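A single protein chain has been removed from this complex, and every other one stays in its place.
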Amino acid sequence: MQSFMQTLVFGIFAGAIYGIAAMGLALVFGVLKILNIAHGELVMLGGYVGFWAFSTLGWDPFLSLIIVIPAIFIVGLILDRIVYRHIVRQLGEEKIKNSLLVSFGLGLVLQNLAQALFTGDERSVQVSYAGEGLNIYGVLLPWTRLATLGIVLIVTLALHFFLRKTYPGKAILATAEDYESAELAGINIGRVYMMTFALGAALAAIAGQFVTFTYSLAPSIGMTWTLKAMIVIVLAGTGSILGALPAGLLLGVVEAMAGAYLAQTYKEVAGLVIFLFVLIVRPQGLFVRK
Amino acid sequence: GGEETTTTTLATGTTATTTVSSTETTGTTEPLPATIKVGAVIPLTGKYSGLGEQVKNGYELAVAEINAAGGVDVGGTKVPLELSILDDESDATKTVQQLETHSSNGVVAYLGGAGSDLHAAAAGIAEKNKIAYVGIAFALYTGVMDQGYKYVFSPFPKSQDMAETIFDLLDSFAPKPSKIVVFAEKTDWGAELTRLWTEQATTRGGYTVTAYEYAPGTTDFSALIVPAKDANAEVLLALPSGPDGLAMMKQIKELDWNASVYLLIRAPDPPTFGENLGKDSDGVFLLPGWNNGLPYAGVKEMAAAYKEKYGKPAAALTGPAYSCVQILVDAITRAASLDRDAIRDAIAATNLDTLVGNVQFKPDGTSSVGCPVNQWQGGKQALVFPADVALVPPIYPAVPWKDRQ
Amino acid sequence: MKTTSRQLPSFKPSRRWLTPGAIAVLLAFAVVFPQQVAKDNVWNLFFLMCLGIAMGQSWNMLGGFAGQTSLGHAAFFGIGAIITRVLWFHGTPFFLALIVGGVAAATFAMIIGAPTFRLRGAYFAIGTLAVAEVLRITIAQNQPYISTMPGSMIAEYNLPSRYWLALGLAIATTGAAYMLLRSRWSLGILGVREDEEAAQATGVHVLRHKLLALGLSAVFMGLAGGVFAFKQISYYPEAPFFPTFTFEALMIAYIGGLGTVSGPVIGGIFFVVVRERLAANLTDVHQVIFGALFVVIVLLLPGGLLEIWDRSKRLALRVIRR
Amino acid sequence: MPDFLNVDAINVAHGDIQALWDVSLEVGQGEIVALIGPNGAGKTTLMRAIAGLHPLKSGTVLLRDKALHALPAHRIVEQGVIMVPEGRRLFGGLTVMDNLELGAYSKRAREVRANTLELVFELFPLLAERRTQRANTMSGGQQQMLAVGRALMGVPKLLMLDEPSLGLGPLVVENIFETVRQMNQQGVTIFLVEQNARQALELAHRAYILEQGRIVGTGLGDELLRDDRVQQAYLGICPAPEE
Partner (left out) sequence: MLLNLEGVSKAFKGLKAVNSVSTRLEEGKILGLIGPNGAGKTTLFNLITGVYPPTEGKIFFDGKDITSVAPHARCWMGIARTFQLVRPLPELSVLDNAAIGRVYGRDPIRNRSKAEKASYETLEMVGLAARASEKAKSLTLVDRKRLELARALAAKPKLLLLDELLAGLNPSEVLTSMALIQSIRDMGITIIMVEHLVKAVFGIADQIVVLSAGELIAEGTPAEIACNESVIDAYLGRSLHA
């Protein structure tokens, strides 16, 4: 029982990171209809900023979010300027395909630039209080993991509020629906695109920071996180941004349970099989009203 | 120029005897080219790039030193080495393509990269092209060194050497630990090591071994750590890749499993391991294949030159990489020819003191070289075993997580 | 009803065919050049080009003609590779093994086709990616051992024969794409790409046409996998299932010109040559440049390299008119 | 001389194909001006060009003294020039209410949003009922109402309507035309493109005729209604229902 709970809890913790990693992708995909394969590279870059803050400034990784987020937000702005801006006005499927390709190329560039800048060595951040935490009837809840979960929850709620309740948020949704109409409503769509993309990048950066101190970082981790994030957003469902969190948690728990009770080697398969199952019985996703 | 064109003949006779050089290749009477072309294919990008960089630096340092001294003595004439390095992006398919490129450019020998799967792909090509291949930075035996290849040489410890050394180490501890847990990566190397470890445990006696398999790329190890902890296991043996190893150690701490020995092959090798884990890296054993504190001839000089050139201490793979060049140069000199087969034969007959100790190749292309054990101590790798070369004693048992401040 | 039987004006749909002359030149070059140079890296380069063309054509049949962006083509490639190799190593004549591999890939495609085609657009893409990953991981778990050609095969190994096979496959695949596009089936397949509902209302059995495109695409991708298995001396059985192969196929189709027959040919040649040249000459930064080049092509030439041709044609026309 | 909206000698092309040739027209403050012409004449193109959705090759568009052609579309909206695009173009996935609120996105409109909303709901009570329905699940006619409603939310000074009656039932068409008239009486200038030439000319003070990208005629609304050529080309007599 105790080990079951321990597995469950770690599944949830892992899932929280999946959730936040997917949320930025969901935002950019659901809103801009851009399938950004380079999302994982943004996660990776965020991780490096956090690593740098820790190793040279000695900042706590939770504190350094205050520089990680703006840094990658700016990277997002720049990437939008030089790359994504040019495809965002294309239509429907065309745009999705082109974005797939452009971001694949961009992913190569970012990954290899990171390789040149930071070398291929794995990096990670180990805080002095790593491993400390709550012990509830033998189930361990490390502070770092709890804080991660908490931040993910807060970010999710804030994002939801922003999109649904504020004018700039609604402008983002409107632009996603029909950019010309949005222009005709007086929305500066160029800015909306830029902000949305940068916001997505900032979310990726948060994920990157968590990845860095929970697991590890290397220039090549991008693709893994893109794949995970894509699976999560499909689980969550079309256009569901908030749904990325529960979907991420679900994936995390399924993988952890499969790892503990089926076979550790097949746990990713278990996650993917659940994913395919959901796709087939509920193609609109789990967290979307039909 | 002296480019040679190997046409792969369908005749099977050439494989039976290795001493007969094939008829198409040029003899020693041919005028010598301006340089000796040697081709290396190294993973400079992708998942093995961290290792690849060490290997590359080792080669480049060695070649620079040889050329600074005028080059290689080929039958009395000094000819400089021309080392051409191509990147295979840690992708075995690309390794093949790059080796073919080298071959067509007329290299006289290949130098290998890093990582078992890339070496395995490369070995077949070397064999097909009949070009000698000297490669380090992989311990996998099955599938690479057991294929009966004639052109593949590896002056680097193999899994069997590692397994023996590890159990020598465990045997040397007092009190002797008994409960071993293996986190077995589900790869051929993982299977090979798990098998060898289990064999060693049985032959030496006094050990129990439980193996848990996991897939490479796993981020969450709680499903392995929780049962290991519940069973009060004392020794962890594993061969994680870099990222897997970091995640593993972090979660061992998070889940508060206190073993006496953490012995990880591969992940703790790069210097960044200590930086990444800080004091939590302390006590982790590793078998990097080499150490810049080993008492072999030339190690000190090389370490100093390395530090001068790259601004950091010579890493574990740089020594063996340097040795590959030493072996190759020695062989070319003895062959007194740039004929590919002559070089191959000369390599097979190597008896040379190198940075990895004395190298003499067995028929399968391996060589017994030292297999030093390091341990992370105070954020640095320390040479702790075998006792005759050890610089400091090992920490045993590992300090419990709670007591590390 | 008007039954004007007057002569039809030339309404041949304006397709972008390489002229027969260009085809002949290309073929002659593909046959003569590697033999003249007779170097391993040239054989190898040409082999990779042909394999790339075959993969690009295959992907294009589904992605370009039927408009279904698949990210799971590596699954077909991998199945073709593993089946061909296992059968071949166990004594089946190679060509038989190759064909069984292709058929197996198509069979697998048919099995996963019906459920995955319930997904649209990007969801189809991600769904197929997941299918391929399931397969890759499963294979990696079950077959973690390196697959190496036995020594006897290495001794007899002959690179040009690999190339001729790949060339044959590239020609066959291109021919198949051409025939498909000229057949009446293409109307339905293209119709599905343009507007499923409208096509359906006009009597097109949507699923059947998607499956047709998928099946054909999978056969050729499977055959390409089989050729890979024939060429590669040793690799992990998991390797042909890597998403890299999907992306390579997709990029080749895309770079050349999606939905055309000549596109993947141009794309395959361009892609492989550029990648290999960069990798050989700019070891340190080749990936960065390749990635950037890719971005630039997609941004500046959304219609692929064929667009350069189209644009220059239009430009020429305008100049002439003046 | 009307001097509210001044379109002067604009040329617009779609890629290589020129759609508008030296088109000039004027709309005076408080006027209703209709633009009629056959399909493909370039009416939509002209409207889009004024709204800033399509770049000009040459020529100027002035609102009073403000050069609209130099502004991006969203800044033109801020000047009070608002267009109801052809084919409705709603924010399909958002609710009716979201659509209306977004119509009042510009700062000017946002300040008076509550009032305008009341007005729109008065005009189209159905929209009030369907507040939470997703726009793309509404019928064609309902969507057109929403499109007009959304434009009104922007508090237009110049309202441009591109075929607002397209696909609407007779009652709704009447409703729309009546709305347009009311808006105009409240001081909104109207520029209208319509296929339904008769109703358009009845409503409009003045009208322009656009054919093949060129203005080929202009006049007062009822003048043109009586014009032979216009009658022939645009008014054609539909057979009356047999009663």
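In order of appearance the chains are A, B, C and D, and numbering begins at 1 in each one.
Quick note on the criterion: a contact is a pair of C-beta atoms (placed from the backbone, for glycine too) under 8 Å apart; a residue touches a chain by one contact, two chains touch by 3 or more.
Treat the numbers as computed from the prediction; the structure is a model and nothing was measured.
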Neighbouring shown chains of the undisplayed chain, as defined at the top = C, D
Contact residue for the chain not shown (choose from D:Gly28, D:Gly59, D:Gly167 or D:Gly221) = D:Gly167
Taking the entire complex into account, which one of D:Gly52, D:Gly103 or D:Gly141 touches the absent chain?
-> D:Gly141
Contact with the hidden chain (one of C:Val42, C:Val100 or C:Leu190) | C:Leu190
Contact set of chain C toward the excluded chain (per top definition) | 1-4, 8-14, 182-184, 187-188, 190-191, 193-195, 197-206, 259
On chain D, residues whose C-beta touches the chain left out of the figure = 38-40, 87, 137-142, 144-145, 163, 166-174, 195, 197-198, 232-243
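Note that in this section only the chains that are shown with their structure count from here on.
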When A-B is set beside A-D, which has more C-beta pairs in contact?
-> A-B
Please compute the C-alpha centroid of chain C, do the same for chain D, then give the distance between them in whole Å.
-> 49
Any idea how many Å lie between the Cα centroids of chain A and chain D?
-> 43
Whole-Å separation of chain centres (CA-atom averages), chain B against chain C = 38
Chain D, residues touching no fewer than two other chains | none
Residues of chain A touching at least two other chains = 111-112, 115, 265-266, 268
Complex contact set, residues of chain A against chain D = 167, 170-171, 173-174, 176-178, 180-190, 239
Show which residues of chain D lie in contact with chain A when the two form their complex.
-> 51-53, 72-74, 77-78, 82-83, 85, 89-94, 98, 101-103, 105-106, 109-110, 150-151, 154
The residues of chain A that touch chain C in their complex are 29, 35, 83, 86-87, 90, 92-94, 96-98, 100-102, 104-113, 115-116, 223, 227, 230-231, 234, 238, 265-266, 268-269, 272-273, 275-276, 279-280, 283
